[in-house]
Structures are given as C-alpha cells and as structure tokens.
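Heads up, one of the protein chains got dropped from this complex, but the rest are sitting where they should.
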Amino acid sequence: MNTMTSRIWSWLVLLVAIIYFGLPLLGTFEFSLRMLRGTYSFEAYRVVLADPQFQATFGYSLLMACATIVMGVVLVVPTAYWVRLKLPHWRPIIEFITLLPLVIPAIVIVFGYIRLYNTSSWLPLTGTAWSTDLLMVCGYTTLALPYLYRAVDTGLRSLDIATLTEAAESLGASKFTLIWRIILPNVSVAILSGAFLTFAIVIGEFVLAALLNRPAFGPYMQLMGANRAYEPAALAVIAFALTWLCMGLIQLVNRRQRHLAVPQHR
Amino acid sequence: MNTMTSRIWSWLVLLVAIIYFGLPLLGTFEFSLRMLRGTYSFEAYRVVLADPQFQATFGYSLLMACATIVMGVVLVVPTAYWVRLKLPHWRPIIEFITLLPLVIPAIVIVFGYIRLYNTSSWLPLTGTAWSTDLLMVCGYTTLALPYLYRAVDTGLRSLDIATLTEAAESLGASKFTLIWRIILPNVSVAILSGAFLTFAIVIGEFVLAALLNRPAFGPYMQLMGANRAYEPAALAVIAFALTWLCMGLIQLVNRRQRHLAVPQHR
Amino acid sequence: MAFLELEHLHKHYATQTVVQDFNLNVEQGEFISFLGPSGCGKTTVLRMIAGFETPSAGQIRIDGHDVVRLKPNQRNIGMVFQSYALFPNLTVAQNIGFGLSVARQPKTQIKQTVQEMLALIKLADLGERYPFQLSGGQQQRVALARALAIQPKVLLLDEPLSALDAKIRVALREDIRAIQRSLGITTIFVTHDQEEALSISDRIVVMNQGHIEQVDTPLAIYNQPSTRFVASFVGALNILNATVSAPEQGMLQIENQTLQLQQPLPHPMGTTIQLALRPEALSLTPKENTDQTLVGQVQQVQFLGSVLRVQLKAGAQNLVLDQFNQPQLIPIQVGQTLKVYFASNQVLLLGAG
Partner (left out) sequence: MAFLELEHLHKHYATQTVVQDFNLNVEQGEFISFLGPSGCGKTTVLRMIAGFETPSAGQIRIDGHDVVRLKPNQRNIGMVFQSYALFPNLTVAQNIGFGLSVARQPKTQIKQTVQEMLALIKLADLGERYPFQLSGGQQQRVALARALAIQPKVLLLDEPLSALDAKIRVALREDIRAIQRSLGITTIFVTHDQEEALSISDRIVVMNQGHIEQVDTPLAIYNQPSTRFVASFVGALNILNATVSAPEQGMLQIENQTLQLQQPLPHPMGTTIQLALRPEALSLTPKENTDQTLVGQVQQVQFLGSVLRVQLKAGAQNLVLDQFNQPQLIPIQVGQTLKVYFASNQVLLLGAG
C-alpha cells in the first residue's frame, strides 16, 4: 500500500496530539520555571517538594491508592471472570454499572454516603478516622471501578476462559486455584494498567477527600492552586512525570509478557 | 456446573452494586422529594425545570455536546481504523495519548489553552464568543477522547479490518468509501455508546466552562449546589434518569444490530 | 460389568433435546470414537462424562462408581480440547505438572512424572518453552501429556486434531493411538471426520440428532452399515433406484439394465428400492468376483492424486467410480460409454425408497 498516505496520517495524528496535549503541557512547564524573576529555575519544584504538607498528603493519598487498588482487584477479577464464564448475558448490565461513576457526579455519591453513614446513622462510619478512611477507599473503588473492570475484562478477552476453566477442573483444580494460578497471572498486565489509572484518579481526587475532611493530596493541590501561582504548575508537571514513569513500567512488563501475544499469520 | 454457586455470586454482585450505587442514589432521591415541609412532592423538580437559566444552560451544553461528538467521531473513527490497519505497533502510544486526559487534570489543559490562545496571543481564540466555543469544543473533545477512542477501537476489534479493506479495494472502493459505507455502519453502536459518555461528560463539566466563562450547565449546577438545598438533588436525579434513557436506547440499537454477534459454538 | 457405563443418558435444554437414551458400555483399555455431524450431541455426551454438563436423566458409572453427582475436579478424568487450552503463563513442564501440583504431590515426584510424559510425547527438550513458542501439533501433544500426567481413569479427546494441518493430523492420530495402547487407558475420541474414526478406533459410535445409529467396529460400520444414515455418512456412496423384477431370483432393473443379486429380495415385483454401492467397489476391468455390470456414459473425470474419480450417468442415475491412479492407464474421455464391473455381494440394500 501507499506508504506516503500512511506517513501523512501518522504525522497528522502526532500533530493533533501535540496541539491538544503537548502545547498546554509545555506552557505549564515553562510557567513553572519562572518562579524566580527574570531567570528559569526549578525553584518552584524545590519549594513544593520540601513542603512537609506535600509529603504528608502525598503519602496519605499513596496509601489510599494502594488500598483502593487491592480492594478493586479483589472485587473485579473474580467478578469479571465469573461474568465472562457464567453470565455472558449480564455483561451489558455489569458494563453499565461500571460506567455509572462516570455519569453520576462524585458529589452525589459522597452526598449519599454522608447521609447514610453519618454519626447518627445505623452504621456510623464517619465517626472515627480509620472508618472514614474505609469509607473513602470504598468511594475511590467506586470511582476506579470502570477503568479497572474494563482493563481486566479486556485482558480476559484474549483468554479462552471457558476452556481453560474446564481444563483446570479436569486436572482437579478448584475455581480458587484457577483464578489464583492461571487467571490472575494472565491478566496481570491489564491489572497493572488499571491500577495505574486508579492511582492517578485517587491522587488527583478532591471532592471525596474534602467532604470527608481527610488530609489527602487533592485538597492540598486545590489549596496551592488557590493561593500560589507557580507551585501548582510544578505540581501538574510532577504528576505528569509520575504518569510517564508508570507508563514506562507498564510497557516494560508488557514486553516481558509476550507469551500473551496473538500468533501472527502471513 | 453448580448453579447454586452461580446464584450466590449473582446476588453478591447485585448486593455490591446496590450498596455502592443504589443506596446513595435512593438517599438523594428521597431528599429531593422533601422540598415542601412534611410531605413528599416533586416541587424541587418543578422549580428546576421551570427555571429559564436551567433551560438556557442545558440547551447550550446540549449543543456543545453534539458538536463535541461530531468532532470526536470525525477525528477518532479514521484514526482508530488507520492505527488498527497500518500502525499496530503504534497502538500502545495512541492508547497512552487517549488516556492522558484522565491523568492530566482538566485544569492543566485549560490553563495551557488560556495562555496559548488568549486575546494577546498569535491565535486569539478567546476573543469572541464563537471562537471561545470552538476552543471549548476542542477541550471537550480532549476530555471525551479516551472514552470515544476506546469504544470505537473495541467496536473495530470484532471486524477483520485488514481483510475487509482488501475486499473493498479489490472491488474498486477507495478508503473513504470503505470508511463511510462499511466501517462507520459497523461501529455505529460503539460510536453511540461513546457518544453517550461524551454527552454525560460535557453536560456535567465545570472547570472548562467556568474558566472560559461560558453559560454552560456545569457552572449552573455548581451555582445551584452552593445556594440551594433540594434543587441539586433533583438535578442529580434528572441526570441519572437521562442516563438510563440513553442506555435504554443503546440497548435497543444493540439488539437490532445482532448481525455483529459472534457465532456460537457448542 | 464394563469399565465405563452410560445408561439411558438424556440431555435437553429448555427448547431442544440434544441427547436421547444414550446407552454404551466401554471396556477397560478400549478406544471408542463418537462420530457424527456437528450438532449430533457427541460432544454433549463427552462433556457429561467429564462433568461439564449435567445429564437431564440417566447414569454414568466409572469402574462401578456413579459419578453423576461428582464435580469435574473430583472425577479424575483426563480431557484434551480442540483448542489445546494450555495455560499460557506456564511453561510446558509446568503445564504438564499442573494437575500433580494441584494434588500436592512432592516436587521430585512431579519432576519425574513430567520427564516421563515429555519423553512419551517426544518433546523431552521443550519443557522450558512456553506454549506460544510451540507449533499447534506440539501444543496438542503437551495437552495430551498434561491430561495423562494425572493418571486419569478415562481419557476424553474432544476433536483434538481439528485445528491441525492434514499431515500433522495423520501423524498425531497415530501417536495418540500408540500412546493409548502402551498405557492401556480407556479412551473416548470425539470427531466428525470419518477417516479419523475408522483408522483409530476399536469401536465407533455413530450418532445422529442425539441418538446412537450404530455401535460397531470400523470394518463393520463401513461394510455393514445398519441404517441409511450410517451408510451415507461414513464413506462415499452411490445410491441407485432399482425396480424389483423377480424377487426370488434377486433380479432387479436399473434403467433397463438387469442385475442379479445372490439373495432373494423381500419386496414384491415392481417395487422401487434403493441400492447403494461404494465408489471403490466399482471397477472398469473385470475381477474374479465381479459378477455384475452396468453401462454408463462418462460425465467427468477427476484426478485426486492416488485416486482417479470417474463420474458416469446410467440413464438418469449418477454413478461415481474410484480407481487408483496408474500412469499407464488409457485416458478416459468425457462422453465415452464404459462398462462398470462389481460384485453382487458388495451391493447394500437400503430398502424401498
């Protein structure tokens, strides 16, 4: 086929990507370097990273993110497996449920949670710090569900779930053994990419943390954004760099897992 | 297999869904009915729907959503097609680009846009209302890209793009004819579901509209939320009902498009 | 008492019956094939034995024990699938050892069994490979080894060769048979390919629309088909309409040509009955036992490699003849009239049509 047209398209895609994402990012980055008047410097970054508030809130959100990922994986992997195996007609419904968080604004969820689990309710989860954290992890899991479910479901698609299940059963394995030793390792890349997104969501989340009044990174960012000029730009760039790091790691894992590759035809 | 275990799992999934989504929603709904003291009524809904501000902002956001969907489809369908056909090794990169908006907070994008296209820049897009709208549609397209691209890409997965392309070419068709007459109709369901998500995102979006100072539905909701008690709850319920409507429509279309079904094995 | 007993097995789903009144006794060490067109229920019976489907009615006994209520992972049955179904994240050795590791056998024991199995399937050096690094034929060998490693009571093979190329298919089926013989394992092999079933089996179960048409040895299935379905499904067949002219003498008329079978016919004079003749039972040259002839006009000559297939027309009726290709044969011309010889004891009577 015409490689010329192919080239032009490739460049067009790149151009769109640059205009859409590159330029704003570049603008932000350039701005973040101008904290010291008249010269480019990393002063903004130094200030941000040295702030004990930054370290505390980031650490807290990191912890929340990990808890969310664990809870999400435990919920999602068996569910996605089971839906594919036994309830294929349920898939549209499940898919719909996992999309709800995108559609119902986070504020509705929080609003509902606070009404349901406040100190005077039958399950006063907002009473203590640890139970509020638990509530928050539940909320974050809700927010992360669509990405995690979709990622895992896509990962499962490349497996012949039904036959692998039967093969494992005929060899004497239980469902638990199967999920732990066969399914989980085979969707590990999918889980990783879902986990990375979960991480990004939890780190940046503001509404839930603010309303439940927990010391998370989102409110801290918002505070900085409202009161400072250069630091938020630096924070955005840091977040972006973290993202690239994660992506790089995922690519690396991907390359090692080439046994999932579909055989090639000529 | 054991239908008992299957049943238990089904109920468990349902239970989780109810606890996560149902209860908060129900709480919100119940609250929205209590505008008139001592009795349940739809007063909050009447007030909301009668508000001319509601009608104006909702109409404006509706228009923006449609423009975003059109722009998104025109960008995404040929790109996704081309990437699948010619640049399979580009897929991880493209996938990464489409994920960026989830990770880079909207505020960074807007911040960059305003710096780049303000009235004193080389392309003063924020100068007039219509060019600001254009900028906003671009921004929304960016936000909607991940969902739209993933949906279309998933839709394309069930087609043997390479062979269909060759078949069409051997029959004398150009690439444009192929995309218009074969690819687009075959991913129409995927586009619809992507469009629905785009719609939901644009209707609820706040940051972009507020910073560009356009009369959209998001800022209106925020305003109501800050100043009223019962109306925001009513708005959330309305948004949810709209969602269900869209989902119902998609299911309907899905059922008509059964020729995309994968043949079943026994 | 047979080793594997299937009694009055039924299976129906909401709207349709897929298996009805299936009865079969399999002796220990026997190699049985289920043969039939797709949708005939052969795979469903196999899956009921494995435990992946629950019979609507009937009994399944292995070695005297009823297994219907046992879960698949309690039945100790080896299963090989059409799609290989190897675990993609495990090496070949780990795949083969999976069942033993699940059963918590000691590691040294597992290692030894895996080595034996690898030697058995002639892939001793490939233990550390991953499934995606193997060819289809090799993957299926590994799947076979994996199923055999747990020393199952019964080995079930669900169209294991369908996904493979023709030459590999033939080689692997011979290997499967040899391994089965050497281990003496009771085996059920599901296939829609008649040559596969005929070449590999001790006995064949021919199925159609959920019921058994015939259970017999390959030779008997081919040479004495008991139903019209078996006759036409297994092997190619010429079906001829003939009119009985003298039942006691076994005399028939086909398009004004007379045949005389060596047996009286149970039909009154004037009845139209159907005869069947295998293409390879016909010959263009007389042989010692060919006591019957038919004359026809050549419609088409097809060269299939080892076989030359001649399509003739006798009046309104089609006749296909197979003969081995021999370079010195005189070429046959389309339109030519030829005499076809055959033995009366090779005629299958299909009854009044």
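Should a chain be cited, it is by its letter among A, B and C, assigned in written order, with residues numbered from 1 in that chain.
FYI, contacts are C-beta pairs under 8 Å (C-beta built on N, C-alpha and C of every residue); 3 or more make two chains touch, one makes a residue touch a chain.
Keep in mind that this is a model prediction, so the values were computed, not measured.
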{"item": "Given C:Glu7, C:Asp193 or C:Glu255, the one touching the chain that is not displayed", "value": "C:Asp193"}
{"item": "Contacting the left-out chain in the complete assembly, out of C:Ala103, C:Leu219, C:Met269 or C:Val334", "value": "C:Leu219"}
{"item": "Touch criterion as defined above, residue of C:Asp63, C:Glu116, C:Glu255 or C:Glu280 at the omitted chain", "value": "C:Glu280"}
{"item": "Where the missing chain touches subunit C, by residue", "value": "38, 165-166, 192-195, 198-199, 218-219, 222-224, 234-236, 278-281, 289, 302-307, 309, 322, 324-328, 343, 345-346"}
{"item": "Touch list for subunit B against the chain that is not drawn", "value": "159-160, 163-164, 166-174, 177, 181-182, 185-186, 258-261, 263"}
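In the analysis below, only the chains that are shown with their structure count from here on.
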{"item": "Approximate Å spacing (C-alpha centroids) for the pair subunit A, subunit B", "value": "18"}
{"item": "Inter-centroid spacing, subunit C versus subunit A (mean Cα positions, whole Å)", "value": "53"}
{"item": "Overlap residues in subunit B, where contacts from two or more other chains coincide", "value": "1"}
{"item": "Numbers and ranges of subunit C residues touching at least 2 other chains", "value": "52, 71"}
